[in-house]
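Missing here: one protein chain of the complex. Every other protein chain is in place.
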Amino acid sequence: MIKLEIDGKAVEVENGSTVMEAANKVGSFIPHFCYHKKLSIAANCRMCLVQVEKAPKPLPACATPATEGMKVQTASQYAKTAQQGVMEFLLINHPLDCPICDQGGECQLQDLAVGYGGSASRYQEEKRVVVNKNLGPLISTDMTRCIHCTRCVRFGQEIAGVMELGMAGRGEHSEILSFVGRTVDSELSGNVIDLCPVGALTSKPFRYSARTWELSRRKSVSPHDGLGSNLVVQVKVDKVMRVLPRENEAINECWLSDKDRFAYEGLNSAERLTKPMLKQDGKWTEVEWNVALDYVAHALANIRNEHGADAIGALASPHQTLEELHLLNKLVRGMGSNNIDTRLRQLDTRADGQVKGVRWLGMKVADLAALQSVLVVGSTLRKDHPLLANRFRQAAKRGQQVNVLHVADDDLLMNVANRLIVKPSQMADALAQVAKALAALKSQPLSKSVADATANIRVSDAAQAIAKSLADKEKVGIFVGNFAEHHPEFSTLYALAQEVARLAGGTLGFLGEAANSVGAAAVGAVPGSKGLCAQGMKSQPRKAYIVFGAEPDLDAADGEATLAALYTAETVIAFSAFKHAASRYADVLLPIAPFTETAGTFVNTEGTVQSFNGVVKPLGDARPGWKVLRVLGNLMKLDGFEFNSIEDVRADIAADLQGFVAGKLNNAIGEVTMNLAPATAGVERIAEVPLYAADPLVRRAPSLQKTADAKRAATAGLAPDVYDNLKLVDGQSVRIKAGAAEVNLPARRDPTLPAGTARVALALPETLALGAATTLTLEMLPVAVTIGHAAE
Amino acid sequence: MSALNYGPDAVILKGLTGENWRLKDYEQRDGYAALKKILKEGMKPEDVINEVKKSALRGRGGAGFPTGLKWSFMPRSFPGPKYLVCNSDEGEPGTFKDRDIIRYNPHILIEGMIIAGYAMGIGVGYNYIHGEIWADYERFEEALDEARKAGYLGKNILGTDFSFDLFAHHGYGAYICGEETALLESLEGKKGQPRFKPPFPASFGLYGKPTTINNTETFAAVPFIIREGGDAFLAQGKPNNGGTKIFSVSGHVNRPGNYEIKLGTPFAKLLELAGGMRGGKKLKGVIPGGSSMPVLTGEVMMATDMDYDSIAKAGSMLGSGAVIVMDEDTCMVRAAERLAYFYFEESCGQCTPCREGTGWLYRVIHRIEHGQGRPEDLDLLLNLADNIQGRTICALGDAAAMPVRAFVKTFRAEFEYHIEHKRCQVKTGGYSNAAEPLQMAAE
Partner (left out) sequence: MSLLSALAKQKIDRELTKYPADQKQSACMSALAIAQDEHGWLSNELMDEVAQYLGMAPVAVYEVATFYNMYNLKPTGKHKVTVCTNLPCALSGGVDAAEYLKHKLGIDFRETTADGQFTLMEGECMGACGDAPVLLVNNKRMCSFMSKEKLDQLVEELKK
């Protein structure tokens, strides 16, 4: 520890601390622009110059190491003169356009200019003008305002892992830009908007729509990926205008993924469902809530009476709140059915009976950094979990060995120690190789089922290297991604991952698909031993379906077949915030509130329970889902639906929600029959869920749909051998067949794929017809279609 | 070709003709004898450093830091690679001495670097050469090939277990890369933006490894120090100002060029070596240490000796040893304007006071020079210089501020005349090129 004095106040700081950190500790504010606690020190803005005893010149507090006995004055005349001098320099070329600047009111330069700037300028020369850049659909630029702090550049290099922005030129002509004409495509790009201390980089979707002082700031939690990023939702006259990160070091730190930040646009979509609707004689009519709910209660009762309760099934989205899923579960079970599932994309549920609890990350998010070696199995890591990927990225910089077993050699923008890239059908075999090699390295026996299954497999060099990495380290984690969870042999992968973790003495974890996957399982919104899973309800069609928050055509693994089942049902009741395909198959559309219009709770992948309140009134006649379910329960005269508040619902789940969830978390799985490498024919499909197609809200966010990621989603990425065999040219479409189904997509050569594979995404209208097909036949189409047009 | 005239006291540049730069020529001049002495006698690395300390050799690049002391900062026991870097990015206006070492005596630099590598336990060195002197860069590459073939560079030098390799790296037009940490960034393939210090290169240098950086002339002085002894070198100059120093004399003299003289030689003697004032004109001002250093009046200079301490006492700095001589017909506003433009043009743009301030300085002086000065401009210039100097990441801010302050203070009346009369006081109104004026082509 180092003892020093800041502004006459004694303070003790860790060795290696800076004067800035010491000053923060005693509450002395030192003005700054380029300094940011999460970024490397640049010391370029010079705003934090302070007086240090015995130093011949003012020193930058951000970069000056605290030393024993140091005496620092942060606001002496000497320090202030230096700070004011810097402020004058910053302002001479900064435009006086605050009245039309989106940053106005939340601008560090504006704020500090009040304290450190002059009331008139001594600069009589011409001001600099810098041409704006098109950085894509999310970030708006006014580069004349840039003060060259390089926070955005450092963010790319250090956090996003990709240097998309740089500072070109030199001297007064330096400017921040992307490589000529390129957009900023990182899935974390929006953070540069927060980082920019001036109005040079602002939010494009938010541009000119409100002033910061007109906005109320309300706390919320992101409803998208399993991380549960903490949000500040900014609201003007009952409309969500913008979403910003709410700092939580344990979860999202001070960052947000672009999905968390910009998906709010979907809340204001024209597709919002604002009135209960009934289909009568093939025509939709708006009705009052009591009419709609009466109809629903009767319809469900009729089905139960005529066909038995088992004829009723519920498909719910894991992006819905804990309270909703609890009540839905209660409703379904109360009617006597056990057919409820939230794992709509999980094809393989044969091991459900062997599962000992609710699968989760296996540890705290913040503890990922302490692992020395990790194996990520079957994850489109950067896109599915942008901020978890960043945790690994930062840890990898400090020596964590990140090993990857996946179906595509995606650039994770981090140092990957070893990669094992195989076709989807070979994933289990590949993971088994790791287990086999690890057992040998550790001189430990494999469990019998694994030993039997792996007796004849050959360990590849890559598998050996991964096993060595896991064997050599003490703190090890095996993490199973969404792709593996959606895999037709998920059960095998699960059991093998457990075996690898056991042999390595490490922790098994699941990265977690949706905002409330853990919560859904915890409140039992999964079938259990007696009910049908989502796949079961597809292959054994029910007479009645409750579709809750989901769009099964896009949210289910086999959208096409699920749709077919829904079409044959006698009644389908769709709870949704949006009008969607349900208008074709449902009888009733019930407008429920999205996360911003209801109180609720999400349980994130690390098992943390995060409750939140609505931030705006429900749109139109939309109502919080839990209230609708409560009334429905009452109408159906089911027990246990007497609630006056959301707190009552929570209490109905458990008195201590966090303790309740914690008690359920368990990744253990019992004996599973191994099925290592099924024979396949044709081109294997890599069926990913594109990040901006993953849930109903993000699908309706226009700006995200204009990103490079979204555009690429609707194309077929073909392994080089597949592409070359078809003799395709850039942008040409391919006909993709699976059985009788066929779709056409623009093709592109994707060198990251193993031979004999094609990336053809799930969750898109364009690929719906293919269902969950795992193998494809490809044909060249005679006519070229431009990729840009197809994706627009 | 006849011998090049670097003055009678030359050590580094002694005996050069411009043609005799090859290895065999250098060996005939006792070249590589110092290295052989070290390796044959098994001289200990710390003894090499002590000898350099004894010589009182100070960094010849401009800062004048004691070389032996710098070498002793290098962590000897550091595991893994350490680097030695030579700063031949000579671009300080007025300075052109390193170029003559590289093109006419490259092996003396190579030998000096090998010895430095030996003294500090470093295995790899780089010589960063100014991009504009391409032919000299290529010659240095050739000299490196010769040294490699002769076994002076590479693995197991002269059959010992000491290994050292040396490579040339070229700049491509950025003055700032002469700043040592900008040079390291540039050597890493980045923009040449200086790093904030600490950490210093001795602990975090090239590729984040411990690194020692010296100027070309500094390394070139080392073989003599080892061969003849530190005391012999010190005796060439005066206490605390050991050895000879190459001065690059430019401007209004009859024989611009490099002159290697003993430190402590009177300026008048140096001026005489350079052939005296061109056209017999009167000496008006001298920048004694490269364009970044404060300008002094002719009278002050004529009473000053050429060594670190004497020039400091006179109010300037010896810097890189670039002596820019200006005669009575030179417009000091125009001279200041050109230098201000240079620093504006060469500011790397990284930190605020320099990025924004150098342009402001230049524009104000430009206005004054062009008859649009305002009475308050001179105080503004002095205040801006104060707001830049000492507030920046590297010394370029100081380098931009110091000449402006010195020109305004030393020749204030001339600036005031410009502002008041909106024209120049001196009759040429410019750079006073009396010697060989280039006539405009006939209309």
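So that you can tell them apart, the chains are marked A and B in the order they are listed, and the count of residues begins at 1 in each.
Definition applied: a residue touches a chain if its C-beta (ideal position, glycine included) is under 8 Å from a C-beta of that chain, and two chains touch if they have at least 3 such contacts.
No experiment lies behind these values; they were computed from the predicted model shown.
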**Q.** Option touching the unshown chain, where B:30, B:188 or B:272 are the choices
**A.** B:188
Q: Return the single residue from B:9, B:92 or B:180 that touches the missing chain.
A: B:92
**Q.** Hidden partner chain, touching residue among A:9, A:25, A:38 or A:182
**A.** A:182
Q: Out of A:164, A:187, A:489 or A:688, point to the residue that touches the absent chain in the complete complex.
A: A:164
Q | Residues of subunit A in contact with the chain not shown | A | 162-170, 177-182
Q: Please give every residue of subunit B in contact with the chain that is not shown.
A: 81, 90-96, 98-99, 126, 130-135, 167-175, 186-192, 207, 248-252, 256-258, 291, 322, 324-326, 330, 335, 338-339, 342, 345-346, 348, 430-433, 435-441
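By our rule, only the chains that are shown with their structure count from here on.
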Q: Over in the complex, which subunit A residues touch subunit B? Could you list them?
A: 41-47, 49, 56-58, 60, 63, 65, 82, 85-86, 88-90, 92-93, 122-123, 125, 147-148, 167, 169-174
**Q.** In the complex, subunit B residues that touch subunit A
**A.** 174, 176, 191, 196, 198, 344-353, 355-360, 363-364, 380, 386-387, 390-393
